[in-house]
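With one protein chain removed, the remaining protein chains of the complex are shown where they sit.
Note that the chains take the letters A and B in the order they are written out, and that residue 1 is the start of every chain.
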Amino acid sequence: MSAPLLTIADVAVELPTPRGSLRAVDHVDLSLEAGRTLGIVGESGCGKTMLSRAVLQLLPKRAKLTGRVMFDGQDLAQLAPERLRRLRGRDLAVVFQDPMTSLNPVLTIGTQLMETIQEHLELDAPEARKRSIELLAAVGIPAPDQRLAQYPHQCSGGMRQRIAIAIALSCEPKLLIADEPTTALDVTIQAQILDLLAREQRRRHMAMILITHDLGVVAGRADEVAVMYAGRVVERAPTQALFKRMHMPYTEALLAAIPKLDAAPHTPLPAISGRPPDPTRPLRGCSFAPRCRYAASDCHHAKPALTSAEIPGHLYACFHPIQMTERVGA
Amino acid sequence: MMQPAVRAEPLLNVDNLVVEYGLGNKTVHAVSGVSLQVARGETLGLVGESGCGKSTLGRAVLQLRRAKSGRVLFDGEDLTAMEGEALRKMRRRVQLIFQDPIASLNPRRRIGDIVSEPLIIAGVKDAAERKRRVHEVLSAVGLDPDLVAGRLPHEFSGGQCQRICIARSLVLNPEFIVCDEPVSALDVSIRAQILNLLEEMKARFGLTLLFIAHDLAVVKAVSDRVAVMYLGRLCEVGPSERLFARPAHPYTALLLQAIPVPDPDIRPAESVANGEPPSPIAPPSGCRFRTRCPRADQQCSAEIPELREVAPGQFAACHHPLA
Partner (left out) sequence: MATLELSIRDEVTAAPSRRKRKLGLLFWIASGWLVIILTLAILAPVLPLQNPVDMDMLERRAAFSSEHWLGTDGLGRDELARLIFGARASLTVGLIAPMIGLTIGGAFGLLAGYFRGRFETLVVGSMDVLLAFPPLIFALAVTAYLGQSIPNLTLILGVLGIPAFMRVARAATLTLARREFVIAAEALGASHARILLRELLPNVILPLLAFFLLGVAVTIVVEGALSFLGLGVPPPMASWGSMIGEGRDSLDVAPRLAFLPAAGLFLTVLAFNLVGDTLRALTDPRQGAL
C-alpha cells in the first residue's frame, strides 16, 4: 500500500458562537490514497462541510482547528499562507454545491477559466484559451468556444456545475473535494454530473472526496464511505462492506429512512425519531444514543470509540453494533 | 377526457389548464394544457424536474396564479370563475403546504397565533373554541401545544416548522391539501417523520392530497397514482405500482433510471439522459421531450402526443411508448 495522499489525523474544529463553543468536527481520522474516492455522508450540521473546509484550510476566521491535515507530505495547517494559496486550485481543487454562487457573476466563463489556468500553470493567453476549450469539451459542454464569452447567468444550473468542474480540473489537481456537487441539481442532471466526475477521476488518477447527504449517491461512486454524525465519524468502511454489513445503528436507520422505489405505496417509513443533538451542548455518551433504538444505559454514559470490525478497514463507533446477516432496506 | 380509473366524481378536476406568465417581454409557458383528476381520498403524486411547471400547477389549482384558460373544478365548482368572497370561502376547503417550512411561517408571530390565524380569517369568533382547535391540531402533528404555542418560529428546527405548517393547514378541516415539495428541504431522517405524519393525517382527517415533488421515491411512498410532468405537459399518469414497474413514457423511464440507488451492487447506469430540459420560454414543437428522447422521430416534432391509455388506468402521451 502506498503512502496515502491525504491523512486527516485527530482533526477537531471548534466555532465560537453566542451560545458557546460549537464542536463542528470532533476528532476525526481519515485517509485517502491517490486515485480513490472517499464518500462522506451525513445530514446537515454533521460537520461534513466543516471537515472539508479544514482540509482546504478555508475555515471561518474565528474557528479553532486542532490536529494534522497531511497532504502530499506536508501539514496544511502549518503551511505559510502563500504556499497554501498556490496549493489550492492547483493540487487541491474544490467543487461546491451551488455553482451560481461559486462562479463570479460579472466575469465571463472564459475569463474565470483562463485566469485560473494562467495563474497556476504559467501558460500564455492563446495556450490558456486552447486549454480552456479542451476542458469545457471534456466536461461535456457543447460549442465550448462560444461558451467562453458567456456569463454564468446565461447557463443552466447543470452547465454551471460543469463549468465549475472544468475550473476545478483545469490544473490537474491531485485531490478534488466535491461538496454536495449535485444537491442543487435535478435528478437526471445529477446522474450526468456524477458520471462526469467519475470519468474525469479515472482519467486523471485523481483522489476525490465526495460529500453528500444521500447514501444513494455514494453507493455506486465511492470506494470507501465515512458516515458522520454530530461531528464524528461513526462508521467507516469500504463501500461494499458497509452496505453488506453495517454495524452502526445510525447508518442502518439512515438507510432505512430513505423511501425505496421498490416498496409498495403507503408503506410507513422507519423514521428516526427526534433530531440531532445541539452541538453546543456536548453529550457525555454516544451522540446518537437519544435517538437510537438499540441504546442501553452504557450508551448514555460513555462515548464509544471507533473499533475495528472483522473486515479490515471497517470501523464503527458503537457499544451494541448490529450483527446483520441480511442487508436492510433493499 | 375522463379517465376510467376515476370512477366517482373526482374531488378535483383540472381541465385543459394553461398558465402563462410574462418574464420581461417573453412568455413563460409554465403549464400548457394539463388535465388531471383527483378522486376523493386519493393521493395524486406529481413529479417532474425543476421548471416543469408542477409548482405553478399546484398554485393555479388554488388560484394563487390565475390560469390563462382551462378550468379547475373543485367538488363540481369552477374555481377559475370565482372571485372575491366566494373564492376566499372556497380556499378554506383547499390548503397548501410549502417546501420551505421556515419561510412559510411569519417570523414575528407566535405559533399559537399562526395556527389560529385561519380560524380568525374564517370568522370563528369564539376565542376558547379557537384555542381548543389549535390545541387539537398541534397535538395531532406531534407537538406539545402548551410548550409550542407561545414561541416564535425561529426557535424551531425545519422539521418542527413543517409540523407547524401542517397543523396550520389542518386547523380548518380542509378536504384537499396541495403539498408542494413538503420534504425536499428536510434531512433524510426528518423527511421520513414528515412523510409518515402526512400519511397519518390523511387517514385521520380524511384528506385528499396533491403531492408535488421531484423525488420519485418520495412520491411513490405516499401516492396512489402518479402524474409525471415535463416542460408544462403531462407525460404519463398511472397507478403508482404500475407506473414505476412498467413506465410507458421514455421520460418516466429516464427519471427512474437516474435515481441513485443505495446499493453498491447496482452499478449506476451511464447517464442516458442527454442534454438538459429546454427553456419553457421556447418549448420544442410537438412532443416537448423529443429533444432529449432516444426514440424521437419526425412524428414527434410534428404532432403533439395525446394522453392515451396504454394499460388499465395508465395513460402516456407518447407516439412511441415503451412496451
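Structural remarks
We adopt the following convention: a residue touches a chain if its C-beta (ideal position, glycine included) is under 8 Å from a C-beta of that chain, and two chains touch if they have at least 3 such contacts.
Remember, it's a predicted structure, so these values are computed and weren't measured experimentally.
When the missing chain is restored to the complex, the residue among B:Arg91, B:His214 or B:His319 that touches it is B:Arg91. Summary of contacts with the chain left out: across A:Lys64, A:Arg85, A:Arg202 or A:Arg281, the touching residue is A:Arg281. Screening A:Ser21, A:Gln74 or A:Ser273 for touch with the missing chain picks out A:Ser273.
Within the full complex, the residue among B:Leu64, B:Ala81 or B:Ala245 touching the omitted chain is B:Leu64. For subunit B, the list of residues touching the undisplayed chain reads 59, 62, 64, 87-89, 91-92, 94-96, 98-100, 103-109, 117-118, 121-122, 141-144, 147-148, 151-152, 154-156, 160, 165, 168, 172, 193, 196-197, 200.
FYI, only the chains that are shown with their structure count from here on.
Each chain gets a centre from the mean of its Cα atoms; for subunit A and subunit B, those two points are 32 Å apart.
Subunit B makes touch with subunit A in their complex at residues 49-50, 157, 159, 187-193, 195-196, 199, 214-218, 220-224, 240-241, 244, 254-271, 273, 276-277.
Residue ranges of subunit A in contact with subunit B, taken from their complex: 43-44, 156-159, 186-192, 194-195, 213-217, 219-221, 239-240, 243, 253-255, 257-261, 263-273, 275, 291, 327, 329-330.
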